[in-house]
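Below is one structure; the comments refer to it alone.
For this view, one protein chain was removed and the others were kept in their places.
Then we have subunit A:
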Amino acid sequence: MNYNWNWHIFFEPNPTGAGTYLDMLMSGLLLTIKTALLAWVIALIFGTIVGILRSLPSKTASWIGFGYVEFFRNMPLLVQLFLWFFVLPELLPRSAGLWLKQLPNAPFWTAAIGVGLFMSARVAVQLAAGIASLPRGQKNAATALGLTTAQGYRYILLPMAFRIIMPPLTSEFLNTVKNTSVAITIGLIELTGQARAMQEFSFQVFEAFTAATAMYLAINIVVVTGMRFLERSLAIPGYITGK
């Protein structure tokens, strides 16, 4: 392979004048983590609401939940980001649209909200499945104890369901981290974006991508280890994963 490897490139100053190429990648890593965390909070909040809607006995509620999930699952994430970023400001009243366009850090907020809503549909499906997997007796017992529906969800169903769906939620969180890279298309210079920028400035393609790859792997390992710990400490006694 006639490719000039140069692993020292990471310690050479980058053309933006602020630090080395490694600093560039690290700032990308930080932005990836920030975006992913905010997106995950949004995904959990909306996913929980919609997941509950889907599990309610009311026909209207489950239809709304179904419609929400179908809406966000049947369009590519890239298209959704374009809709939020390019289309929404044009369709709003002029002043609101202008305000949106002039928002500082617009790519960051768009990415976090766009990826968050995209992932919320997946969280909702997992949560609804988790609630459905609970024995019918749990809900009945909650009602028999005089809990309202809201209390039943708050104290009985949700704590159980969330602990059961912990493993799939882990992979959904990892998907959230990976999906933030799609925001490169709306100008968010996160980890993949910084690797791409480094490749364009320095022509050291494979070093840049190797470093980005290693960073993504590191995020994965940290998340998987952390979640496994969390899973173990939250395991429900009496279930296969519990003590």
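By definition in this document, a residue touches a chain if its C-beta (ideal position, glycine included) is under 8 Å from a C-beta of that chain, and two chains touch if they have at least 3 such contacts; residues count from 1.
Rule of thumb we're sticking to: contacts and distances are computed from a predicted model.
S.K.: Out of "Glutamate/aspartate import permease protein GltK", "Peptide/nickel transport system ATP-binding protein", "Cysteine-rich domain-containing protein" or "Succinate dehydrogenase", what name does the UniProt record list for the absent chain?
M.R.: The record for the missing subunit names the protein "Glutamate/aspartate import permease protein GltK".
S.K.: Of the listed residues A:Leu25, A:Leu38, A:Ala142 or A:Ala195, which contacts the missing chain in the full complex?
M.R.: Going through A:Leu25, A:Leu38, A:Ala142 or A:Ala195 one by one, A:Ala195 is the residue touching the chain not shown.
S.K.: Among A:Ala129, A:Leu147 or A:Leu174, single out the residue that touches the unshown chain.
M.R.: Of the candidates A:Ala129, A:Leu147 or A:Leu174, A:Leu174 is in touch with the missing chain.
S.K.: Where the complex has a chain not shown, which of A:Phe86, A:Trp99 or A:Tyr155 is the residue touching it?
M.R.: Selected residue, touching the omitted chain: A:Phe86.
S.K.: Of A:Ala106, A:Leu147, A:Val205 or A:Ala235, which one is in contact with the hidden chain?
M.R.: Checking each option in A:Ala106, A:Leu147, A:Val205 or A:Ala235, the one touching the absent chain turns out to be A:Val205.
S.K.: Residues on subunit A that touch the omitted chain in the whole complex?
M.R.: Listed in rising order, the touching residues are 1-3, 70-71, 73-80, 82-83, 86-87, 90-91, 93, 174, 177-182, 184-185, 192, 195-196, 199, 205-206, 209, 212-213, 216-217, 220.
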